[in-house]
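What you see is the complex with one protein chain gone and the rest in place.
So that you can tell them apart, the chains are marked A and B in the order they are listed, and the count of residues begins at 1 in each.
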Amino acid sequence: MSFTLQQLSDLEEIRQLKSRYFRCIDTGNSAELATCFADDIVVDYRGGGYRLVVKGKADMVEFLASSFHSDIVAMHHGHTPEISFVDADTAKGTWYLEDRFIDPVRGEDTYGTSLYYDTYVRTADGWKLKHSEYDRVIELVSPIDPKIEVRSSMLSQTGRKPGERTDTTKWLEWFD
Amino acid sequence: MSFTLQQLSDLEEIRQLKSRYFRCIDTGNSAELATCFADDIVVDYRGGGYRLVVKGKADMVEFLASSFHSDIVAMHHGHTPEISFVDADTAKGTWYLEDRFIDPVRGEDTYGTSLYYDTYVRTADGWKLKHSEYDRVIELVSPIDPKIEVRSSMLSQTGRKPGERTDTTKWLEWFD
Partner (left out) sequence: MSFTLQQLSDLEEIRQLKSRYFRCIDTGNSAELATCFADDIVVDYRGGGYRLVVKGKADMVEFLASSFHSDIVAMHHGHTPEISFVDADTAKGTWYLEDRFIDPVRGEDTYGTSLYYDTYVRTADGWKLKHSEYDRVIELVSPIDPKIEVRSSMLSQTGRKPGERTDTTKWLEWFD
């Protein structure tokens, strides 16, 4: 079996879609982030110490903008996409995440990897993320090392300030 | 020069093949891992403190399943593939690895990068990995930091338990 020209073009667009998703989280770009999702997106992320369930584009953008806020040091890198087609307008994809999350509120430095299981749909406005789940592969949590100096964090400029954040506890369950 | 449609399709399949390889190691999925290799695969991985030589699919799966076992915290992420064709059914590829390996038996936390030099062959069952070498670019080894809490490690569920592991010393030479 081989991919068609249309499929190869679609694979490129889907890879770039997911790439935008990661970039926009870490740069606090909610406007562009909203363009990544279908209106009825459903997300179920199962972390080591948490589970996140969000339904709908507006809530998803709200959750991300209020989680990756001005006090967070964040990195989300997506690797080795394995994308296949269900039909001409639907694709499934697995991505392997590496992420870092330094949260001075909880006093934790989290390093993790996850496997995403996504569904993408073609719309009049390009491919969109319609369903996304992940399972943690590893999650390592340490107290923040006081010897680390944060010389740069883009979210400190672009992320939501304390008064602008929504309470995310309605979407997020913590296990510890 | 340009890639043909067939070659672009093959490149996508080869990228997904190597992606499966990394994912299956870290999730302890020996059955799917076996589908990545040609029967006569030869592997030669030259690490900072070790050298691994394995010949044949059965040994390779056995080595990986017994190395990345239930007590190991593992991450293998492959980056920036540079793949070219030797002929219509043979390709060569370079991948840039980032890996983490926390081994409570040795008491070591290893962080490294490597450059893979692979050969892939087309078979009736799709592209397979036929030959793979790597050289370490960097390898950093620390004692495991007792402040790190492992909140999640998929291999603790899916990896081989102590009684199920093969002795890997026949394939692996340690230098320290």
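Points to keep in mind about this one:
As a working rule, a contact is a pair of C-beta atoms (placed from the backbone, for glycine too) under 8 Å apart; a residue touches a chain by one contact, two chains touch by 3 or more.
Since we're looking at a predicted model, the values are computed, not measured.
When the full complex is taken into account, the listed residue touching the unshown chain is A:Glu149, out of A:Asp87, A:Glu149 or A:Asp167. Where chain A meets the chain that is not shown, the touching residues are 5-6, 8-10, 12-13, 15-16, 18-20, 22-23, 26-27, 73-75, 77-79, 98, 100, 145, 147-154. Although one chain is not displayed, its contacts with chain B can still be listed: residues 2-3, 5, 8, 11, 47-49, 79-83, 94, 96, 98, 112-113, 115, 135-143, 176.
The rule is simple: only the chains that are shown with their structure count from here on.
Note on chain placement: the centre of chain A and the centre of chain B lie 26 Å apart, centres being C-alpha means.
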